[in-house]
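To start, I am sharing the structure in question, which I have written as structure tokens.
What you see is the complex with one protein chain gone and the rest in place.
On to chain A.
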Amino acid sequence: MMRRIFRFDEDSLNSSSSSSNIASPSSSSSFGPSSIGIQNPTNQSTTTIGDFSLRSSSTQVDGSGSSISNNHGFFSDLDPTTSTTQENIADYLRAEIFESVQKVFQNHCSDEDKLRAISENLHNDEDSPGFLREIIEHLKDKQGEHYDFALNQFNVIVGGTPPTITSPLEQFEIIPLIPMKIGNLYFSFTNPSLFMLLTLSLVLLLVYFVTKKGGGNSVPNAWQSLVELIYDFVLNPVNEQIGGLSGNVKQKFSPRISVTFTFSLFCNPQGMIPYSFTVTSHFLITLGLSFSIFIGITIVGFQKNGLHFLSFLLPAGVPLPLAPFLVLLELIPYCFRALSSGIRLFANMMAGHSSVKILSGFAWTMLCMNDLLYFIGDLGPLFIVLALTGLELGVAISQAHVSTILICIYLNDAINLHQSAYFFIIEQKRV
């Protein structure tokens, strides 16, 4: 508070004091309400209030105007013209400060009196236009000491958290890039759509470039081995899980599972790129994925086994009195599969990415804290953020893997009913 009372914009102070010096060396300053009512007509016409580019010329005119008034001999110890125009400009600027304060806090406080108090504490009834303009600049940029002071005042006067503390969930915000409406449907092209499109084009480009000239080089280059690796990575668990008791089930679901895997494999790590967006960190998208797969698996189960599929709900060799309870007990986890696989992916992505953001914020604070810690304090945050980023990348890839394997297991349940794939593997090992 105290330090800002003595802060003047040097340029404007010099110019105004020099002009008042012309009028009278003994004049105290151009500040003060002493000169209301005396105006220079030429001055009024040339100076548009709020036109800041004219400020320097207006002070020059002020100088000449004051010298005229000095020649006339009236009010030689005052400098009427300078102070009135300056006060008009200052009034205008103060109003603008109030507007900027309103704009900054528009989501947090609508009480006009409190906002006016904040803006009054900000400019402290000062007239120096440079100082006032600096305040406006800081409020517009949302940084600088005046902005910090405004937040401080907001805390004191209004209470509650100031709006600078950005939540780590901000990165998951959905922003409509191209707003559209079809009838009553909100059908905007948002940033999730953009990043999903990006994922799609990335995968398709990768596959396209690999298979461009027929593909299939006997000695694969780096890209081809990457694509082959992804393909193999899906095909192996699919063969293992849905192979059936004697490996007799055809792998017609392999493409579908491969698409799901590739989608989450590319979407999850994509969110680790700064300023990008994690598509799979949204409930809507992961639940849409898991519910559609769940419904599809149920349909496949009925298609393959007919009504015999219902025997899935009752393990073999159960005494009849227990059957109703067991059916219920099996039905609930079966239905929860749809929820759980969606929530698992969503929770991992959201919690992981937010914790990376929070800890990066801590690291940044530590980095900027002290010059003394400069050499020691650098390495700690660096390694923490590095390790956390590595962990997140690992989690992103392993979640894609896990959701794929779980889809395989569910599909196996639907196709082969109670024949577990693990028996098949063990049998294969024995042979």
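Keep this in mind: a contact is a pair of C-beta atoms (placed from the backbone, for glycine too) under 8 Å apart; a residue touches a chain by one contact, two chains touch by 3 or more; residues count from 1.
Operating definition for what follows: contacts and distances are computed from a predicted model.
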Absent chain per UniProt: "ATP synthase subunit 9, mitochondrial", "General vesicular transport factor p115-like isoform X1", "RecA family profile 1 domain-containing protein" or "Large ribosomal subunit protein bL20m"? "ATP synthase subunit 9, mitochondrial"
Where the complex has a chain not shown, which of A:117, A:157, A:300 or A:347 is the residue touching it? A:347
Identified contact with the non-displayed chain, of A:169, A:259, A:299 or A:382: A:169
Residues of chain A touching the missing chain are 167-169, 344, 347-348, 350-352, 354-355, 395, 398-399, 401-402, 405
